[in-house]
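Every protein chain but one is kept in place in this view of the complex.
Here is chain A:
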Amino acid sequence: MANHSRFTPGILKKARWHIQDNQVTPESVFKARRHIVKAMGLGAIGASISGYVQAGLFDLFGEQPQTSFITTPLTFEANARFGQDEVRTPFDKVTTHNNFYEFGTSKQDPSDNAQQYKVEPWQLRIEGEVERPITLDYQDLTKLFPLEERIYRLRCVEAWSMVIPWVGFPLAALLKKVGVTSKGKYVAFETAFDPEQMPGQKSRLMGGGIHYPYVEGLTIAEAMNELTLMSVGLYGKTLPPQNGAPIRLVVPWKYGFKSIKSIVRIRVMDKQPPTSWNQLAPHEYGFYANVNPAVDHPRWSQASERRIGEGGLFSAQRIDTLPFNGYSEFVASLYEGMDLRQFY
């Protein structure tokens, strides 16, 4: 046949990101690789160096994860409005590339150091300018509200990004349940404080010099926006601790550090709450931290980002960053009339 065309019109072409089942590393193999490292005795060398030194100069020998945190499948409905067409960052990258300084400042530290973290029992207190303050127990987090899956883009201030299928419920549902009073203008969030379980809170070197507990905040309008999600899971299962188990915030139009993890307290306030990164370096991290390609961070251009996809080291893509991380239609109205260079 003289036709050299390799592609016959009409035949279904698989999407570029579609990988065959046989290319997916089975979970057992993925975990076995870690066991090989452990079996070689490298973990023992790591354990003999004190945690203080380990996190820093000699981060060559980190401790190996002892066991894997057990996650359980969740019941939820997919919300088709958000990101169904996006290429998702694979589970193993979402769960091994984390900023969660409570467990160490290197990207792999949280997955290495958080596997023993106890999330049950858990209590989340909602208080402040609300009519009916409540405390949610571990079971309430997944049972009190119907859960939905939303595929959101996550943009880190360090100029990398992911696409993650979160499972959770809108923060607005929780705030409506407790009834915000007329004085409620802001919402403050607080991460668990437990130095025994969170080595970064115990050692300044390991925790990056942040004042713990980690705190974050939103305006009430931002908190009530339909995008703002309280997440209890990802990829259909409960959250691993490195991703903020048992419950975290997801604010997809803001830089990742706004999406506070492992929340124990939500306080509705009449004034703007302090936020951790803003306290640490106010000229670098504003209260709003909206994704904005026009406003550079002193150390990173925000005009583009490295999207972490499913392939190897060189497979990531450099893409243009969109205002509000591409969620303008949902949130731009919240900032009308504001100078976003001043309120960054």
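Basically, a contact is a pair of C-beta atoms (placed from the backbone, for glycine too) under 8 Å apart; a residue touches a chain by one contact, two chains touch by 3 or more; residues count from 1.
The rule is short, and it goes like this: contacts and distances are computed from a predicted model.
Visitor: Consult the UniProt record of the chain that does not appear here and report its protein name from "Protein-methionine-sulfoxide reductase heme-binding subunit MsrQ", "ABC transporter permease", "Dihydroorotase" or "CRISPR-associated endoribonuclease Cas2".
Guide: The correct option from "Protein-methionine-sulfoxide reductase heme-binding subunit MsrQ", "ABC transporter permease", "Dihydroorotase" or "CRISPR-associated endoribonuclease Cas2" is "Protein-methionine-sulfoxide reductase heme-binding subunit MsrQ", the UniProt name of the unshown chain.
Visitor: Out of A:N79, A:Q108, A:T219 or A:Q272, point to the residue that touches the absent chain in the complete complex.
Guide: Selected residue, touching the omitted chain: A:Q108.
Visitor: Determine which one of A:G208, A:G236 or A:P323 touches the chain that has been left out.
Guide: Spelled out, the listed residue whose C-beta touches the missing chain is A:G208.
Visitor: Which one touches the absent chain: A:P121, A:P298 or A:G337?
Guide: A:P298
Visitor: At which residues does chain A meet the chain that is not included here?
Guide: 30, 33-34, 36-37, 56-57, 60, 62, 90, 92-97, 101, 105-108, 111, 158, 160, 204-205, 208-210, 280-281, 296, 298-301, 303-304, 306, 308, 313-314, 316-318
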